[in-house]
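Only one protein chain is missing; all other protein chains are in place.
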Amino acid sequence: MSQHDTTHAPKATGGGLIGWIVGLLVLVVGMVVAGFVLDAGQVWVVPETQSYVALGGTADAPERWVASASEAGQAAAAAGTVVVASSWETVTELPAGAADRPAAAVMSWNRTIGVWLAAILTLCIMSFLIGDNPFYKTAEALVVGASAAYWMVYSFYTGIVDKLLVNLWPGLVRSWTTPGLADDYHWHWIYIIPLILSIMLVCRLLPSGGWIARWPLAFIIGATAGFRLLAHLESDFLLQIKGTITSLWAVNAADTFAFWPSVSAIVILLSVLACLVYFFFSMEHTGLVGKTARGGILVLMVTFGAAFGLTVMGRITLLTERFDFLFKDWLHLL
Amino acid sequence: MIAKRTIPLFIAALVGVLMIATYFVPYTEKWGADAMEMFIILAAAAMVLGAGNLLLLNLSKISNRQPGWGYAGITLTAFFVTLIIGLFKIGAMPTSSAATNAWTAPVVQEGSPFWWIYKYGLVPLTATMFAMLAFYIASAAFRAFRAKNVEATLLLGTAFIVLLGQVYAGVWLTDFLPTLESYVAGFPAASQEFVLAVGMQVKAGVPLTDVVVGGVAYANMVGEHHALAIETNNYIGGWWYQLLNGLRLENLTQVILDVPQKAGNRAIMIGIALGIVSTSLKVILGVDRSYLGSAD
Amino acid sequence: MLNLLRNLDRRLIFLIMGLAVAIPVLMRFEPPSEVTMMDQNVFDAVQDLPDGSRVLLSFDFDPGSQGELLPMAMSFTRHLAEKKHKIYFMCLWPLGEPFIEDAMKLLQEEYPHLKYGTDYVSFGYKPGGEAVIKNIIVDWKQLFITDSRKQDLKEIPMTMKLKSAKSMDLLISISAGDPGTKQWIQYAATPAKLPMVSGCTGVQAPLFYPYIPDPLSGLLAAIKGAAGYEKIMSEHYPDLKTPAFVKSRFSSTAAQQRMGPQFVAHLLMVALILLGNVIFFIDRSQGNA
Partner (left out) sequence: MGMTGMKYAVGLLLAAVLAWTTQSFAADITLAPPTDVSVEDVPDDIGTQMLVMWSTSPSEAALVAGKRALAGYAIFRRVAETGDGLESIGEQATGASEIGFPANFDFQAEQPIGSVSYGRTRFVDENVEAGSTYLYAVAATGPGDTFSPLAVAGFAVTAQMEYFNVGKLWFLIIMLMISLVIIGFVWYAKQGGEIKVRPIAGLEAVSEAVGRATEMGKPVLFVPGILDINDIQTVAGITVLANVAKTAAQYDAQLKVPTARSLVMTTARETVEAAYLGEGRPDAYNEDNIYYLTDEQFGYTAGVQGVMVREEPAACFYMGAFYAESLILAETANSIGAIQVAGTAMPSQLPFFVAACDYTLIGEEFFAASAYLSNDPEQLGSLKGQDIGKIIAAALLVLGCLIATLAVTLDTWRGWQIAELYIKDNILGTEGLVPNEEKVKIIDANIAVELESLAQQPHGGGDGS
């Protein structure tokens, strides 16, 4: 079901290079003009100071924080019982290109630069459609590096801190990232198992003895096998059979024969059976089996066609969203 | 040999069987889910291996001056900048429940440098990669959707109908086929409201004897209304109207999704479940041990 | 001519596709949108709950799918707020958390009378996918010790007495893949017999049809479903459509605005399939296929 009539993505040689340079120049000039004419990418924000006071604990370990502006905060300030105070600034972003800005609004340089960066990166990735080029390579290098680090940070805080450390040394986590952790939260010995397995896994880095990493791998794959076997048998096998079982003689609310629902019930049953025959491994697809299997593959093709049609819808929306970003948030054209 | 091969095989078999057995005892039912949860810790720890590999690969590219080594430099820089800012929560703000401790900040906190990288770096990059699919799907439709044989024709024909049925074009293209509204429009203005009310109930599957319009049950309808109700019921409830109405592109799309599509997906799911059972058993029984590497 | 078409450069197709989407976006072309039975079912599932019911709203998507799913996420948030339901936000995707923050910001701006902790609460992201669902259906506080603001759940009014997800009156999953609606069906809606509706991407929609009407009482499929939902919402709550929103990403008509490019691009796809086949048949009749 495929073709080998391919069009090769041309390399950026001689003429190509000139094309790229001209294109780039046009883009840069366009961007500069857009920057001045359309205020492209400008983000305005309203700054706001958050300030809190602690009413209990010590200066080193303050407790019971309340907003300074709250009743309790003001009362404590008046009574002089504030242990320690802290304040920082947050900002509220205004909609892109909003005409009437409040007086307190200021332009946020870091967010404006951010929108420009985002727009340029969007164009860099899209440039791959013309052919592989230095802009795409740069964007690709950035996304690989930054996203790998992003996931490391995320798994460190959500996996190692919030799952492993919190269950082995709750006190440490309470004083560090999660002061809200209940005081009666105790450690769980069972989490020594993942700790040991993790250490074994990291042994892979050692010049010799890396084979010890096979133990945790065996643990994971064994657990996966057992867990998935049950989960899929229950939800995919039993539930789908159950869902298909219905009366082939359909009736409506008045208890009289309903023609089209009956047809569809029969078609569904026969289609499922035909597809199952298609998946048979121990019978050659000849004779009656072959004909039924062919019916099965036809049903599968309709299934795939329908899924294709529905998916197109989603993919186009994604592109719309990107253009929305470029035209609205960056160029302020809409 | 024993430590390298036999013990791992034993661990996999034991853990696998245990996962299955505990599922049927209420007290241990959740062990499977718990094991999957522990997996998160292992996957996080394994990140060290991935990161180490990423470093080695890119460093060697740079030191060997391989083609494109400059990009390896960009990757490493992006990696370290993101990692350090994120890990040490640089520039993060405290939360209202611990106003002096910036460590309590959520990992991605609005306004923090890590959020900036996420929002203005990662989001546009990944969202644009995803959006490129709209282009590829167009090129695949032009290139690969050829009516070479019956299978391919069915695939593209179904895609064709669903594509049109999902947007207003479907409504517009098959506007000549009847709907309840077009049927109602054929009546004199005075009875339209009545016919519409009966038609909607019939369409919803209400039997004629249970139809109620404006508080009047079918049994109490007289004269013209009685006749109209029967006529509407016969037309809207009849298979001929239902066939024609079902052929409207927007309805046909629903039928395709509800009947053959549902059947095909069910068969695929049943097959997949059996495939998974067999693959899992092969792992647990040690019939397939390729994931364990060699014996020495 | 035919030869030109036969060797059509794929970059030309890319360009036409780009224009087919970009021009309607710029022109703000908006075809009429219709409401399907399915959209109405989803709306009714939320509408028919008694005011003040507990609803779990899970944002199981990331920026990659925000074009398709953010409009319906915001519509659900608005609808729940209009109905004064208690909203429990959570997400199974790490990158979904910022969208919860967006939704809460929307609640602060448009429904200032609703307060964090008594009307809505966010648990943020927990890794583990189906394991998270399996755990919260049994014991919520074993898994979630604090909310996403690191406050102890025992001190938040909405979560004080919360034991497990079984006390929810409705589950809503907005799903772009796994973990998502499928896992919520498998591990929450089916075993605990909880009512559930879902919004999903176009690619996932076919997979969920086998689960309607039980346990899924309704499904918003892709941007079309979102547009239908928005239409029903604007009919029920006419105040929603204020001009200030129309420009914003969180507009109450965001999905309807996106149906324009959709319309043109679908027609282009159909034209491309037809063109490809015309070439194919001409080639075949000339015997050089």
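First chain written, first letter: the chains are A, B and C, and each begins at residue 1.
Convention: contacts are C-beta pairs under 8 Å (C-beta built on N, C-alpha and C of every residue); 3 or more make two chains touch, one makes a residue touch a chain.
The structure presented is a predicted model; accordingly, all values stated were derived computationally and were not measured.
Trainee: Give the labels of the shown chains that the missing chain contacts, considering the complete complex.
Mentor: The undisplayed chain, in the complete complex, is in contact with A, B, C.
Trainee: For the chain left off this view, which of B:Val15, B:Met36, B:Leu180 or B:Ile236 is in contact with it?
Mentor: Result: among the candidates, B:Met36 touches the missing chain.
Trainee: Looking beyond the chains shown, say which of B:Leu133, B:Leu180 or B:Val198 touches the absent one.
Mentor: Counting the whole complex, the residue in contact with the absent chain is B:Leu133.
Trainee: Write down which of B:Phe88, B:Trp172, B:Trp239 or B:Tyr291 is the residue touching the left-out chain.
Mentor: Checking the options B:Phe88, B:Trp172, B:Trp239 or B:Tyr291, the one contacting the hidden chain is B:Tyr291.
Trainee: Against the chain that's been left off, what residues of chain A make contact? List them.
Mentor: Residues 1-2, 4, 6-9, 71, 75, 125, 128, 132, 136-137, 139-140, 143-148, 150-151, 201, 204, 213-214, 217, 220-221, 223-225, 228-230, 232-234, 237-239, 241-242, 244-251, 254, 265, 269, 272-273, 276, 279-285, 300-301, 303-305, 307-308, 311, 315 of chain A touch the chain absent from view.
Trainee: Residues of chain C in contact with the chain that isn't shown?
Mentor: Against the missing chain, chain C presents residues 10, 49-53, 64, 139, 161, 163-164, 166-167, 169, 177, 191, 203-204, 206-207.
Trainee: List the chain B residues touching the unshown chain?
Mentor: Its contact residues with the unshown chain are 20, 23-27, 29, 36, 39, 42-43, 46-51, 53-54, 56-57, 60, 68, 122, 125-127, 129-130, 132-133, 136-137, 139-140, 143-145, 155, 209-210, 217-219, 265, 268-272, 274-283, 285, 287-288, 290-294, 296.
Throughout what follows, only the chains that are shown with their structure count from here on.
Trainee: In angstrom, rounded to a whole number, how far apart do the mean CA points of chain A and chain C lie?
Mentor: Distance between chain centres: 14 Å.
Trainee: For chain C, which residues are shared contacts with two or more other chains?
Mentor: If we look for residues of chain C contacting two or more partner chains, we find 10, 14, 17-18, 21, 64-67, 127, 130, 150-151, 205-206, 210, 224, 262, 265-266, 269.
Trainee: Scan chain B for residues touching two or more other chains and write them down.
Mentor: Those would be 33, 36-37, 40, 96-98, 104, 110, 118-119, 122-123, 126-127, 129-131, 134-135, 137, 143, 146, 148, 156, 159-160, 163, 166, 257-258, 261-262, 265-266, 269.
Trainee: Please output the residues of chain A touching chain C within their complex, sorted ascending.
Mentor: Going by the criterion above, the answer is residues 5, 7, 95-98, 129-131, 154-155, 158-159, 163, 166, 177-182, 185, 231, 234-235, 239-240, 243, 303, 306-307, 310-324, 327-329, 333-334.
Trainee: Could you pull out which chain C residues touch chain B in their complex?
Mentor: Counting only chain C, the residues touching chain B are 8, 10, 13-14, 16-18, 21, 31-34, 62-67, 95, 97-98, 101, 124, 127-131, 134-135, 138, 148-151, 205-207, 209-210, 224, 259, 262-263, 265-270, 272-273, 275-277, 280-281.
Trainee: Any idea which chain C residues touch chain A in the complex?
Mentor: 7, 9-11, 14, 17-18, 21-22, 25-26, 28, 64-68, 94, 125-127, 130, 145-146, 150-152, 154, 185-186, 190, 201-203, 205-206, 210-211, 221-224, 244, 247-249, 258, 261-262, 265-266, 269
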